[in-house]
Each structure stands twice: as structure tokens, then as C-alpha cells.
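Here it is: the structure, laid out below.
Here the complex is missing one protein chain, while the rest keep their positions.
Right after this comes chain A.
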Amino acid sequence: MTDYGLSEEYQDLSDTVRDFADQVVAPVSQKHDEEHSFPYEVVQGMAELGLFGLPFPEEYGGMGGDYFALALALEQLGRVDQSVAITLEAGVSLGAMPVHRFGTDAQKEEWLPSLASGQALAGFGLTESEAGSDAGGTKTKAVLQDGQWIINGSKEFITNSGTDITRLVTVTAVTGTTERPDGTVKKEISTILVPTDTPGFRAEKAYNKVGWNASDTHPLSLKDVHVPEENLLGVRGRGYANFLSILDEGRIAIAALGTGAAQGCVDSAVRYAKERHAFGNMIGKYQAIQFKIARMQARAHTARLAYYDAAARMLAGKPFKSQAAIAKMVAGEAAMDNARDATQVFGGYGFINEFSVARHYRDSKILEIGEGTTEVQLMLIARELGL
């Protein structure tokens, strides 16, 4: 039987990040949310804490930890500030991880030290207006000519792609076609490293989002972007398979973030239910509130168990696709449901932006959409059942 108690070093890491989240992140969360500003000082603090290097080996400037360590950090950050958590999540699991997993030694040496130390950020340019989970719709093209890839196209919703410290975006692009045995033609998709100072690469104006206001998200345009042939990341034509595996892991990270958000809503609701009095009692004395919060706690707990299990399977080298999809779906829904219930517990104050539950309410919706919608998770789960 698996014991989900944390080992001492995981617990200590989690406690440290919790303190950091409460002492360093929380005091500036509202300001960055209101101003839609990127929290550079918090990112610098996370860098000093080594969070950007958690799952990477020490030889590349990492902390020598693993993906579960990253997930624990994300849970603690997500509890307090989802924008900060997604900045770390995207920086590590979407930005740096593809280089670590699929890069050549030279690519790793060039990029990992600055990414793992948090001095630079990388984005993952996959989504397009007509391509996301269905990568077959990818329209961005890369043509190999005289030892250079010439890339043209555009990307949507790319996290961390336009900050002052963004140095790299990994883009997926159609690099040709392959003919299947049955005669049908399929797009060959590859991933290519594009340094952000390459002429023709542009991060367009940031989106005006419903939530995650302090997270950096842009559309990207690539016009005759020339990069050396050796910037191909991984094997040509394996881009699709590679990003699928990156997304499988990423779902565990997003599940951890969602678990944190769900827990943050519980913690806030419990505190408020003990403070606020109505009809002669603190409102936490009434079952209407008790049951709501008890249900919230059950959701947060379930989400945590789901991501712990998916992470444990991943670290043990077992298949975890279905478990990661379940964890991502359950945690995203827990965050959204808990945010809705927490704002209800807060009453009118839950609708005021300076309260963190209101921020969670706006922030949590994307957890049912990003890194594969809930519907895509259901597809994956059903597929694993042979349907």
C-alpha cells in the first residue's frame, strides 16, 4: 500500500515554499493582479530559492530534485497566487523541460544553466488559433534552406513569451509531410528553438485576460525567422510526440497548482467563517457554511491524492497518462468549484477584488481549459479505457 506521507526533504521543501509564498508572494499579489504587471521581484526570489532548477541535474545548474518536488512547490504557490505558480510551471515544465528531455548536450549547455537558475525564461510555442490539443491543425511552417530553418507563422496564448527575461521560445512547426502506408498524407511536425532576439520573432501585445493577470501571455508572430539548422530540438518529425509527453508531465504540475488553489480557498473560507458573525453566531457554526467548506476540503484532498499518485507513477517509470489526466481534471474542477464556494462564503466581500478568493474565482477558470481542456482529459481517460 502506498503511503502518501511526505519524506522529510519533500516536507521541508514544501514548508519552505509555503513560507516564501506567505511572506514574499502574498504581500504583492493584489498589486500585480490589479496592475497586470509581471512580478519580477517574486521571480527573482523564486530563482534564489532554486525553484526553477528543481527537477534538473546539478551539472546544469539545477537542484537535483525531481518532478514531484516541483509539484509540491507549485501547490504551495498556487494556494497563494496562481499567476506566480503558472509562471514557474510554464518556465520549468514547458520552457526548460523540453530542452532537458530532448536537447543535445550543446543545446543543454547553452540554455539550461540560465533557465534552471531562473535568470532567463523560455516559452513553449505550441498553440495556434486552429491548433492546440489537435496539433494536426498546426500552420506554422519551417523550411530548411542553406543550413537554416526559415520559420513563418503565429502562435497564441504563449506563457512567459514576452517578459524582459524571456530568452527563448520553443516552437512547433510543420517541417514537411509524410505519407502513411494507406496513402494519406500527414503533416510532419518538429520543434525548433527560437531565441527571442532573432529578427522576425515578435511577442505581440499581451492579452487582457479574465485572470492570471500577473502571468505573461502573448500571441507570437514569426516572419521569416532564420535560425541555424542545429536549433532543431529532438528528432525531426517527432515534435508532436515530444510535446505530448511534455504535456503529460505538465498535467501533474497543473494539477498540483490547482490543488493549491483549491486549498487556498478552503483556508480562506475557514478563516472567514470563524471571523464573520451573523444572526448571533460566527457563520462557521451554521451547517450551511460547514457543509460547503467540508465539501471544499474533500475536493482539495482528493485532488492532492490524485496528483501524488500520478507523480508517484511517473517517478517509478510506470504509465501515468490516465492518472495525470484524471489529476488535472479533478484539480482544475476542485479549484473552480472551491473558488465559487469560497466567494459564496465571503458573501459580498467575495465579489471584491482585493480579497484573494475573488482572485481565485477569476484565476481558476483557466485550470479547466489550459494544458488540455477538461474535455480533452476525458478523451484521454476514455482512450486509456480502450474506448
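Heads up, the rule we're going with is that a contact is a pair of C-beta atoms (placed from the backbone, for glycine too) under 8 Å apart; a residue touches a chain by one contact, two chains touch by 3 or more; residues count from 1.
Just so it is clear, contacts and distances are computed from a predicted model.
UniProt lists the omitted chain of the complex under the protein name "Electron transfer flavoprotein subunit beta" (options: "(2Fe-2S)-binding protein", "Electron transfer flavoprotein subunit beta", "NADH-quinone oxidoreductase subunit J" or "Sulfite reductase subunit C"). Screening A:69, A:94 or A:314 for touch with the missing chain picks out A:69. For chain A, the residues touching the absent chain in the complete assembly are 8-9, 12-13, 16, 19-20, 48-51, 54, 58, 63-65, 69.
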